[in-house]
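Removed from the display is one protein chain of the complex; every other protein chain stays in position.
Note that the chains are named A, B, C, D and E in the order they appear, and that numbering of residues resets to 1 at the start of each chain.
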Amino acid sequence: MLPILYEALVDAALREDLGRGGDLTSEGTIPPGTRARGEIVARKGGVVAGLDVALHALSRLDPVLRVRRFHADGGRVQDGAVLAGLEGDARALLAAERTALNLLGHLSGIATATREVVTLLEGTRARVVCTRKTTPGLRSLEKYAVRMGGGANHRTGLDDGILIKDNHRRVAGGVRPAVEGARGRAGHMVRIELEVDTIGELEEGLALGVDAFLLDNMTLEELREAVRVTDGRAVLEASGGITPGRARAVAETGVDLLSLGWLTHSAPSLDVALDLTPLDGPPRTSSPDAAAPSSGGP
Amino acid sequence: MLPILYEALVDAALREDLGRGGDLTSEGTIPPGTRARGEIVARKGGVVAGLDVALHALSRLDPVLRVRRFHADGGRVQDGAVLAGLEGDARALLAAERTALNLLGHLSGIATATREVVTLLEGTRARVVCTRKTTPGLRSLEKYAVRMGGGANHRTGLDDGILIKDNHRRVAGGVRPAVEGARGRAGHMVRIELEVDTIGELEEGLALGVDAFLLDNMTLEELREAVRVTDGRAVLEASGGITPGRARAVAETGVDLLSLGWLTHSAPSLDVALDLTPLDGPPRTSSPDAAAPSSGGP
Amino acid sequence: MLPILYEALVDAALREDLGRGGDLTSEGTIPPGTRARGEIVARKGGVVAGLDVALHALSRLDPVLRVRRFHADGGRVQDGAVLAGLEGDARALLAAERTALNLLGHLSGIATATREVVTLLEGTRARVVCTRKTTPGLRSLEKYAVRMGGGANHRTGLDDGILIKDNHRRVAGGVRPAVEGARGRAGHMVRIELEVDTIGELEEGLALGVDAFLLDNMTLEELREAVRVTDGRAVLEASGGITPGRARAVAETGVDLLSLGWLTHSAPSLDVALDLTPLDGPPRTSSPDAAAPSSGGP
Amino acid sequence: MLPILYEALVDAALREDLGRGGDLTSEGTIPPGTRARGEIVARKGGVVAGLDVALHALSRLDPVLRVRRFHADGGRVQDGAVLAGLEGDARALLAAERTALNLLGHLSGIATATREVVTLLEGTRARVVCTRKTTPGLRSLEKYAVRMGGGANHRTGLDDGILIKDNHRRVAGGVRPAVEGARGRAGHMVRIELEVDTIGELEEGLALGVDAFLLDNMTLEELREAVRVTDGRAVLEASGGITPGRARAVAETGVDLLSLGWLTHSAPSLDVALDLTPLDGPPRTSSPDAAAPSSGGP
Amino acid sequence: MLPILYEALVDAALREDLGRGGDLTSEGTIPPGTRARGEIVARKGGVVAGLDVALHALSRLDPVLRVRRFHADGGRVQDGAVLAGLEGDARALLAAERTALNLLGHLSGIATATREVVTLLEGTRARVVCTRKTTPGLRSLEKYAVRMGGGANHRTGLDDGILIKDNHRRVAGGVRPAVEGARGRAGHMVRIELEVDTIGELEEGLALGVDAFLLDNMTLEELREAVRVTDGRAVLEASGGITPGRARAVAETGVDLLSLGWLTHSAPSLDVALDLTPLDGPPRTSSPDAAAPSSGGP
Partner (left out) sequence: MLPILYEALVDAALREDLGRGGDLTSEGTIPPGTRARGEIVARKGGVVAGLDVALHALSRLDPVLRVRRFHADGGRVQDGAVLAGLEGDARALLAAERTALNLLGHLSGIATATREVVTLLEGTRARVVCTRKTTPGLRSLEKYAVRMGGGANHRTGLDDGILIKDNHRRVAGGVRPAVEGARGRAGHMVRIELEVDTIGELEEGLALGVDAFLLDNMTLEELREAVRVTDGRAVLEASGGITPGRARAVAETGVDLLSLGWLTHSAPSLDVALDLTPLDGPPRTSSPDAAAPSSGGP
C-alpha cells in the first residue's frame, strides 16, 4: 500500500498521543540521545497486517531508525513471533510505540479474523468480502487488512459502486424505478447490486439485468433457491448474521460471496507489543516466553 | 462533549465514504428534494454512546434535519429501541447513514462493554478505567464512550500523566533513576504512576513517594499483598488479562482501579440501523420486530 | 452535488484570493455596511454549471446574502442571460466575486463544450465520457460539469475501475498476464477495461472476458471492425483525437462511448460576470447590452 | 519556484486520483518491486512549464526515482521532445503518471499560449500580463507558468495591489471617493490602478495621481488617445477582448501592458505523455515517432 | 476583517486549549445547560483590537450566544471598561474564555502600543508602520491590530513588495545589480524599496529610480540629510532602534515613515478578563473595582 495513503493518518495518530506536551515519561526518564534495541512481538499468533504502517510510525519519530523485518503483511505467525527488530533512539521509540502498536494490533486483528473465515471456506467457490462498516478514518487500511487476510473488498465508498438497499427501494417506490434510475447515474465502469429479501425480488432484479444481488438474511434453503434461480446470470452475495459457525454452510449453498461487517467493526485486536532494551544491554532473545512483560496499562 | 472536538472527524468520515463522486445510489434512485422519515434503531440492547455525534453527521448533510431524541448517551436500551426519529432530505439521510451508524455502533459498543464490567464491580471500591489502546483518530470519542459506560479515563495521552513502564525502567537503568527523572519533568498538576511486576518493586516505588502503581499481570494473591503493603499510600491499578469472568475477583482484592485495554480496542460494535420510509408513506411503528430489514451488506 | 464535496475547495480559493491582507480595494473604496444589488450574468450563451458553487462562495463571505436563481445547472442560456440576482453586503460580494466567477466560468465552459458534442451525437447510441485528465483539485466538480453538459463519467480515480493501458501491458509483459492479474485485484463491483490498438488485441481481450475496451486512435474503418467483432459482448470506447468535427463519424461506427480528455483539460471558460449597483441606485435592467462593463482586468 | 509552494497541491492531487483504494490497475497487473524506465514526452511542441512539479509528483510516490532532465521550464520544445528520462518503481510511476501529466500539460499550455502572444509583441514596449482569472487552487503555479512563457504578473490576489473596477466605482459613488479611500488603505508599497472606460475618466484619474489605469474595452483609437493624454505619467494597461489577432495592433498604440484573462482560464493543455518500458526491455529511443501510443483514455 | 481570515486560527486555538479531553474543570463543576451572564472587561485602559475575534471564539462554542458590544475595535477605553456583555451557556463560555482573552489581549496590546507612538507623532508628516517581525500564524491579525492603533502596514509578506536589504545587496554584489534584477521580477503593481546605511547608498539608489528607502540605524543628522538629498523623489522610512522616547525627534527630520518591529513582536498584552455570574444571580456592576478577581493563574 502506498505510504501516501496512510501518512496523514499516522501523523494525526502520533499527534493525538503526544498532545501539546510530548511524551513526559520518556523525556523524564531517559536521557536524550539514548539508543535502544527493540523487538515488535506478536504475543498471540495470527495474520500480520499493518507492519509497514507501524514501522512508518516509528520511523516518523526516528528518521534513521534501523529495521529488520522477520515477517510481512499477510503472513501467519505463531504466539510470540518477533515481527521486526529495531535499533534507534529510545525516546522516539517509546513515544511512537503505542501509535504503532494500536495500528498493527487493529489491522492484524482484522486480517486474522478474515483468514479464519477464508480458511473455513476452502474448497468452496465463495469468497469473503468486507463492507462499509469500517472505523471512521481507517477505511483504506481496514480494507487492506481484509485483503491481507485473504478476503476481497466490496465497494470502498458510495461512489465506486451502486448498491440499492431496502431504504433506497422503499423511498424510490419499488425495485424497477430504483434500478432504472441507478443505471442512468452509473458510468460504464460501475456495477449495480440490489439487496433482496425474497426470491421474488431476486427474480424481478434478474429480469432487469442487475449485475449482483445482496441476499439479506436468507435461510440456507432460500440461498440455495437463489443460486438455482440465478443460474450464473449474476453475482450472489450472502449477507446478514454470518458467523464463523455458519459460514461454511452458507458457502456450500453455492453463493459467490459472503459479506461480513464484523470483520471491520468488531474483530478483536491482535495482541502485539514492543520490547526494548538499552543498546548496550544483553542481547534480547526472541523466544516467546521472554516476551511476557509490559503487556498492560494505559 | 463539545462538537468542536468531533466535527473534523465526522467531516473526514463523510468525505471518506462519499469519495470524489458522491452517493451514486441515492442520486440514481431517489429524485432530488424527496423527503423521508427515519428512525435510528438499536437492533440489540446496550448502552448508547455517540448519538449526538451520529445526529451531527446526518445534520451535516441536511442542515435543516428535524430530530426527536428518545434516548441519550449513557442510557441503557433494549433490543429494538428507537433512539431518535428523523425527518429530512432522503438523499442526505442515505448519504450520511453509514457514517452515522459506524460512529454510533462503535461508541455504543464500547459503552456497552464498559457498563457490563462496571455492573460486575458494584459494591466494590474499584473503578474501571480505559487505556491508550484506542483507535487512531478516535481517542477523544472512545474515552467519552467509556465514561458513558460508567468507567473513568486514565491518561488521554503522553502529555497529561506519567506512567513509567517496564520499557522505561529497563532503558533508564532502574526504578530510582526513572522516578527521580520523571519528577523533574512533571509539573505540579501531573501525577506519576509506576508499572511494577513484583511486591519488591512496589515497595521500592512507595519509598520513592510514587503516586500510583500499575500492578501488571499479578495473581490475586499478589494483588492482595500489594493492597496490604500500600495501605492507602498510593492508588493501585490492576492491569493485564482482566476478563469479565475475572474482574469481580480482582476488584475484591481491594485495588482502586481495573484497567482494560480491550474496552477500546476490541469491544464489538453495537448493532444499530437507520430505517427510512417515504414521508407520505404509512407511519413507522417502533416495535422491534418491525426493525428487521436492511441490516447487512456493504 | 452535496456542498460537503466542494466547501473546502471554495474556502481555499477564497483564501487564495484574499491572501493575508484581505480585499484592499473594497475596504478602501466602500464603507463597511454598504449594501448592493447584483446580477450574475452570462456574457456569452452556454450551458450553466457551478451556479450553486458560485453562490456558495458569495454566501461564504455574506452569510445572509439574498439570492434569486433564474437558471439552474444543466440549463442552456443565451448571451446576456441573468443567472441569479443578489442583494447583500457590497464588500463581501466584491471580495468573493472573482472566486465565484472563476468557478462558474470554468465549470460552465466544460458543460458547454460537453453539450456541444452531445448534441452532435443525437440519434446515435454513443455517449460522451470524460477522462481523468482533469485539473488537480477539481475532479469532482469537473466530472459534475460533464454530467450537467449531458455527458457521462468514466472512472473518477485509480480505485474505482480498472483500465489496463499500454504502459501496464508493456510492463506486465502482455495482455493475458495483465488481465488475469487485474481480475484478482478487482472486487466484484469493479469492471475491467483494456486499451487496445489493434483488432487482434481486441480479440485477445474478448477471449479473456474483458468487460470494456478503449480503442485508441483507431481509424473509422478499424472502429467499425471492432464493433463487428465484438458484437455486443463488451463496451467499446473510442478514444484519441476525437474533435467535434470528427465525433459524429466516430459515433456512427457503432461504438458505445466517445471519451474526450479535452472536455476537462482544455475547454475554454464561459464568460460570466457580476454587475453591482448600490442598493439605492436605479434598478438594473437585465438586457444583454446593459451588461457590458467590467469584463476585463486582473 | 520553491517546492513548499506546490507540495500540498501535488499531494492533494495524488490523493484525489488514488482515492481510498489506490491504483487497482497497477497493483493488479504489475508485481511489486518491478522497475521501469520511462520518458516524459511532449507530443506537441510548445513552452515547458511545470516539469519540476511533475517530477515532484512522481518522486512523491517513488522517493528514490532517478531522473535525467533534458529540458527546463521556460524552454521551447518541438513535437515529440523527450523532456526527462526516468527510472524507478513501475507501480509508483503508473500511479503518479496522470497527476504529473495533468499538471505539466496544464502549465505548459499556459506558458505556450503566453509565449505566442509575447512573440507577437516583439519590438513594441508592451508586456503581457495575466489576471486573477485563474483556476481555484492553482494561482501560484499558473502565474509562474505565465512568467515561464515570458509574461509578467499582475496582482497575485486582492491584498497586494489596488485595482478599482467599475463595480467599486459605482458602489463608491464615483472616481474621486474611490481613489481617495483606496489611498488611505494602501500602504506605501502598494500601487493603485483604476479601471476606466473613457478618456474623461482617465483624465480624472490622472488628476488624482493614480499610478496605473486599466483601459477597458477601448478601441485602438481610444487607446492611442489615452497614451497621448497620459504622456508617461502612469502605467497604461489595455484589457478586454485581446485576441492574438489583435494583440500587435493594441501594443502598437503605445500602452505598457496587455492583460489577457484567457491565458490562465482558457489556454488549452499541452499534450504530454509518459511512456514506460520494463527496465530489462530494449532501450527506448527518443525519436518522436516512437512516442505515439497511450495518448488517450481516462 | 472578514471572519474567513481568522476562523481557522480561532478553531486551532480552541482545540489547542481543549486538547483531547475537553474542559475537565467546567464539566466537573458546572451542570450541563447552566446559563451565565458575563462581561468582557479591560482591566487596564488602552486601544481595543480583536473584540470580534474574541466574540467569534466564544460563539464558536455557544452558537446562540447573546452579545452586546459596548466598544469597537480601534476605540480607546479606560481602566475597567466593559467591552461587551454576554449571556450564554456557562460551560461553553468557560471553555472558550482563555482563547478569547489571549487573542483580545494580544491584539489590543499591539493596538495600544501603536496608538501611543502615533499620538507622539501628531503634527508631523510621519506615519507609523509595522514590519514582518510578527508572531508565526498571526500576521493578518497583528497587522490589523496595527491599523486599529492608527498605524499603517508595510509588506504583508515576501510576495507583495520588494525590499532589498543588506543581505541581498551583499550576496547580489552591490546596489545596482540588486535593483536592476528586482525590477525585472516585480510586476507593475509592486514597489521597490532599498535598505541603505549611508547617504552615498541613498544617492546611488535615487539615481536608479528606487521608489522607497529604508534608512537603517541612521542618526538624526543623517536622516535630515537624507530628507534633503531625496527632496520628495522617494518615500523615506526610518528604521532601527526607534523607541517611544526617540520617535518624535526622528519624525521631525521629515521622513515619511517610522517602522517599528517591536509593535508586533514585543508589545505587552493588554490585561483583559471575563467575569461570569450565574444567570439568576445579582446583576454585575461594571465598575473597575468590582472587576478585581480571577486575574491570575494558568
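FYI, a residue touches a chain if its C-beta (ideal position, glycine included) is under 8 Å from a C-beta of that chain, and two chains touch if they have at least 3 such contacts.
In this text the structure is predicted, and so the values were computed from the model without any measurement.
> So which shown chains sit in contact with the chain we cannot see?
Taking every chain of the complex into account, the missing one touches A, B, C, D, E.
> Pick from E:65, E:121, E:190 or E:226: which residue touches the chain that isn't shown?
E:190
> Would you indicate which residue among B:61, B:148 or B:257 is in contact with the undisplayed chain?
Considering the complete complex, B:257 is the one touching the chain left out.
> Check each of E:118, E:164 or E:234 against the chain that is not shown and name the one that touches it.
Reading the full complex, the residue touching the unseen chain is E:164.
> Considering the whole complex rather than only what is displayed, give the residues of subunit C touching the chain that is not shown.
Within subunit C, the residues touching the omitted chain are 16, 19-20.
> What subunit B residues would touch the chain not displayed?
129, 152-156, 159-161, 187-191, 193, 212, 235, 237, 256-257
> Under the stated touch rule, tell me which residues of subunit D contact the chain that is not displayed.
1-2, 4-5, 139-140, 143, 153, 156-157, 160
Throughout what follows, only the chains that are shown with their structure count from here on.
> What is the distance in Å between the mean C-alpha positions of subunit A and subunit C?
Result: the chain centres lie 35 Å from each other.
> In angstrom, rounded to a whole number, how far apart do the mean CA points of subunit A and subunit E lie?
Comparing mean C-alpha positions, subunit E is 51 Å from subunit A.
> For subunit C versus subunit E, what separation do you get between their C-alpha means, in angstrom?
Distance between chain centres, rounded to whole Å: 43 Å.
> Quick check on subunit A: which residues sit in contact with 2+ other chains?
16, 19-20, 129, 139, 153-157, 159-161, 190, 237
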